[in-house]
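As structure tokens, the structure follows; a few thoughts come after it.
Complex shown without one protein chain; remaining protein chains in place.
Let's turn to subunit A:
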Amino acid sequence: MSFPQFAFNNVRRNARAYIAYLLSSAFMVMIFFTYAVFIYHPRIAESEMGNMTRTGMSIATVIVYVFAFFFVLYSISVFLKSRNREFGILTILGAESRQINLLILLENMLIGTVAIVTGIAGGLLLSKLFLLISTKVIDMEELPFYWPVKAILLTTGAFVLLFLFISIFTLLFIRKSQVLELLKGSSKPKKEPRANVFTAMLGILLLTIGYLALHAKKLDEIGLLIAAVSGIAGTYFFYSQLSVWLTRRLQRSRHIAWKGANLLWTSEMSYKLKDNARMLFLVTVVVALACMSTGFVLAYEKQIRDVYRDDPFAVKYSSYRDSDPQLVQKEINYIKERFEQAGLAYSFIDLKMMSTSGYSNTIMLISQTDYNHVASALHIELIDSLAPSEAVLVQTDTAVQKYPAADTMELQVEESVRQLSYTYRENDIATLTYSGPLLVIPDSLFAQYAEDYDGHIEYNNVFVIPETGKLPTKDDPETRLAIELTNWIRDGQHEGYLQARAENYYTNKQSFSLFSFIGVFIAMIFSVSSASFLYFKLHTELAADATMYRSLSKIGLGSREMNISATIQIAMLFYIPILVASLQSLVVLGPVMEVMNSTEAVYRPVLAASAIYLAVQTVYFLIVRARYIKKVNQTMV
């Protein structure tokens, strides 16, 4: 039998190990490629997005690549380790190291080529499928399918480099090990990492730098980049140091360790410490990215929704101060006509407001009668009666600055100053102003101001339609009318300006849907790939673990204890990353959303994203755990 023959037979008989390696590599190529297909989609390239989004997407690309690198590196090291004995025996039988190197190199390049080709083919299918599903789910115009030359080139280039590098890397690794070690295979544990003050400090320092880069000044792309790099590196040190420290403590405390199945899993954990720390780190980084992108999407969508929900007025039309009242009336009539033709029941209120400055920020004045008109149309509590120096201050419930329930104030309009006592309310009528509170004053006082300072008066006309409680979709009568009226007011000269909440909502949602699409996509591929990474790890360790549990079962280890020990270990791998990743998302997303001019509080969407992730991971966890335990149980006597 010649050496090439031997190599060929080797591949054939080791098919299981090779296929696991090939599949995991091809899987990573597919993920990376699909991601590249979207990043380089012409529609996305020409879309107007901020530098922050662009930087965020580049960081995600790098992370996908780094993740792919480690994934492939990990699978090849597992693959080679399972064959260490084979290499050892070959060496003893007198195979030259050149021959073995050649064998490994050829194998790797062959597997790499096949992985790249199948991965890209799979990626083409996956991206098409994903486009199909997501355009159905997200209310978005369909992204056209294109021939992703750039993505193919990038993926091929990146992964050829990766496989070349990894081949050379493993050759160096193999050359270093002695025959004896190779023969012993994986029975010898890796050198134990030490908890070391210097590295621990470095980790803390890196995390601090990351934090400061996010929070110190106004965040820019460079700050985001620094935060990403130092945060990721810091996370690595965090895991390697913390896990060493924790397992050492656990092992040293014999009260805990020497009880039940604890001895089993604590020792297993410390044995696999380095592997596990790396695994936790990688999974955390991708889970954090998934959480952040989901959180970002959720926060933004919520903001768009809230703006719509908080606005009780379907259409607002305000005339310019110097407009001819008759022409204004014509335009109002036209709007009414459009409402009637659209079949929308509406109530119409015209009201006067006055701008002023008083209290601490600018206040808009409205008369009690006008306020009550609006209030009754919106079914909001009316204001009964106001004494001459009484007023009611109204704000939306989302306003940042709060007022006492009752107080006095100095109302100043130009040079006239007046003492008023007021009570405070919160409702959506305050959305009549663009910012600041609304002050309801007695009719007589409003009339007097209107006479004295008629230049301050704004004429508003609002249209209220019955609430459906639903968000507008493309074909709603309200949306159609809103878009029509907005187009009408934008074309040519008009006597006032018009705002339609449904149009506002729909336009925002459309322009954002591309990003939700990418955000959801990133979250999905990362969720799948982190779970499959964990699955792959457990799958490769299964054989060794099963042997161990089998021999232990002979000395009286029951399935229950095995179950506990295995569940604890698997659960840690699945759930610790989610915990850390949620924390990181909270820290990172706050400043990022601030730069994006979003006022949305960030913890809710992040928690929602983490909860979604938790649910998905739990499904994976249950599947993986059940399979693992079933397999091990089969081998136990």
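Throughout what follows, contacts are C-beta pairs under 8 Å (C-beta built on N, C-alpha and C of every residue); 3 or more make two chains touch, one makes a residue touch a chain; residues count from 1.
Throughout what follows, contacts and distances are computed from a predicted model.
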Omitted chain, identified by the protein name its UniProt record gives, among "FAD-dependent oxidoreductase", "ABC transporter ATP-binding protein", "Threonine dehydrogenase" or "Ferredoxin": "ABC transporter ATP-binding protein"
Among A:43, A:128, A:254 or A:474, residue touching the chain not depicted: A:254
For subunit A, the residues touching the chain missing from this view: 184, 187-189, 254-255, 258-264, 267-268, 270-271, 548, 551-561, 637
